[in-house]
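Structure below; questions to follow.
All protein chains but one are shown at their positions in the complex.
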C-alpha cells in the first residue's frame, strides 16, 4: 500500500473537486486499518471514495479497532465538517487521475513523506483545476465574477490572491522548523527540509525543495533539489525541468552558494559557489583554472555538471567566465579539521 | 460614445471616492440604453453621476426597455447594495478627471476592451488616491490607524496588504484563460491576453500586458506590451515608460524569449532572444555577427530596435556583447515548415 488519507475539500457547483485538505496523510500505512476503512466505505476498488457525516463514527470505530487511534480521532473530527469528505486509497504509486489523488501526492511531498522525484506526478497539470484562491476560500474561476458581485453588494471585497492550479503550501502544511517570509511563493508540493528559511524573495515550486538546513532567497524551480547547508542568494535563478533547463534535472550538493542575482543551469556537487550576478547556463563556455592559477582548458559548463569544489566567476578585467578551485571551500574545510 | 458603466464603490469619511468596481463596463455602447440611463439619473452632462437604491428599479426598467438586458439585470442587483453607487458616461476618450473615470478606464484595459496605449490615461497618478488595501476593504490612509486600533480592540488584526494608488487587478477582473501565481503583482489596468500565465515572480503594471498566449515570470513595466508566444524568464526586467526607458516604448513581437534575470531596454521584433543574465540597455555597444559568424560592426543597441531574429549574448570568453542571427528561431521555423 502506497498511501491512505482522509480529507476534507471544496467542490464547485457541479460537484467537481477543486481541492482537498488531508490533515494527516499516511505513507506505506498498515494494511489492517486501511482494509477496515475500505469495508466501512463500501468495499469498492475506487481510489477516491467520497463519504459523509453518517460514516464518520463507524469509520472512527473501525480505525480504532484496527489500531490507528490518530486516524480514528481524525475521522471523529470530520463528523462535524460542513464541507465534502473523501478517502483516498493508493494501492500503488501511480500517476494521479483525479484532484483528490493529486492533492494527496502534493501533501505527501510537503509533509516530507516523499522527496522530490519520489512519487509519480505525470499529467498533474491536466488533472488539477484552475482555482481562484480567495479571502472566502477556493472558488471555481467560472463562478468567480458572480461571487465577487455578491460580496460587493453585501459590503465586502472578495480578495483574490492567486488564480492557479496549485495553492500555497502553508494553507495545507507548515512543516516543523521552517520560516517563510512570503508564503504565497511556496507552492503545495514543495519539500522544505527542517531548518529551511525561505526569505521573501525566495520561491519554491512543487516537486522541488531543500534537504535542510538552508537559507533560500532565490528561486527553486520545479524539479530542483538543494542539499544541506547550501544557500541560494536573493534573486538567484535555477533552471527547472518545466522550462529552460530542458531534460537536465538540476540539483545542488551540500555547502554550495549561488550568489545574489546569479543563476545556474547545471547540477552542482558539494562546496560550489557562483559569484553574485553571474548566470551559468549549460552552454556557457567556461575557462577552467587549476589550483596554481594556470589555465587548463575551455569547456561548456554542462561538461562540469555535478563536480564539487568549483568557484564560478566572471573575471572583472578580462570579462571571461572562469571556474576555479573553490578556495574558500578549502579554507572552510581546514577550519573544520582544526576543530578536531 | 466611448464607454458607459454602472459601478459600486468605496468612499472615505469625507464622501470622496477611493475606488469603484464596475462589474460589466461597456465599450462603444449602443446609444439608446445610455440615453435612457441619462434620463433616469437626471439628464445632467456630468461624466460621473452618483445614484442610490431608489433609482435602481427605474434604471433597470429603462435599460431593459432600450434593449440591454445584461445592464438591466446589473442595475437590479445594485438595488441590494450597501455601498455607494455610481454611473459613468464617457462620451469621448478623454484623460480621467475623477476616481470613477480612472477606475473605469483601468477596468476597460483589464477586461481586454482596450489595449495598452489604447485609452488616454494622462494625469491618472494625480487623480487616484493613495489607499490602504486591507482585509477589511479599501481604507483611506488617513483613516487607517484609527481603524487598526479599533480592530485590535475587537480582537482582530486588520491586515494591510498594500498601500498604493492602484489595487490588484484580480479584485476587479479575472479575465478568461489566465493563471496568476501571486495576484498582488498584477495592477488593475494590466491587460493579460487569453492563455497568459504569470508565475509568482512575474509582474505586470497598468497600461501594459500580453497578447496571449504567454509565459510571464519577469516584470512587464508600465507601457510595455508582449506579443503572442513570447516568454519572459523569471526575474527578467523590462524598462518602462515611467522610469528608466525614457521616451522609448518597449514592446516585444512574437516568439521572443527574454532569459531569466536578463533585461531589455529596447523594443524587439519577432523571434528574438536575450540570454539568461544579460541586460541590454539602449546604450549597450553590441557587436553584430552575421549568419556566417563574421563580425559586421559595433552599434548601440538602440540602433537594432524593433528588428527580428536577433540573439543577444555576452560571449563568455571575450566578455563582449554580441547580436547573432537567432539560429534556434530559424530551426523552429524549419520544423514548422516540415509539418506541412
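All chains are identified by letter, namely A and B, in their written order; residue positions are counted from 1 within each chain.
Following the convention adopted for this analysis, contacts are C-beta pairs under 8 Å (C-beta built on N, C-alpha and C of every residue); 3 or more make two chains touch, one makes a residue touch a chain.
Everything numeric in this text was worked out from a predicted model, so none of it was measured.
Participant: Looking at the full complex, which residue from A:42, A:65, A:123 or A:137 touches the chain that isn't shown here?
Facilitator: From the options A:42, A:65, A:123 or A:137, the contact with the absent chain belongs to A:137.
Participant: Take the complete complex as the reference. Which residues in subunit A touch the chain that isn't displayed?
Facilitator: Considering the whole complex, subunit A reaches the absent chain at 8, 21, 23, 77-78, 80-83, 135, 137-138, 161, 168, 170-171, 174, 178-184, 200-201, 215, 231, 233-235, 259-261, 275-278, 314-320.
Participant: Which subunit B residues touch the hidden chain?
Facilitator: Where subunit B meets the chain not shown: residues 130, 132, 135, 141, 144-145, 148-149, 152-165, 184-185, 203, 219, 221, 235-237, 239, 243-244, 261-263, 265, 277-279, 281, 284-287, 298, 314-315, 318-321.
The working rule: only the chains that are shown with their structure count from here on.
Participant: Compute the distance, rounded to whole Å, between the mean C-alpha positions of subunit A and subunit B.
Facilitator: One centre to the other, that is 30 Å.
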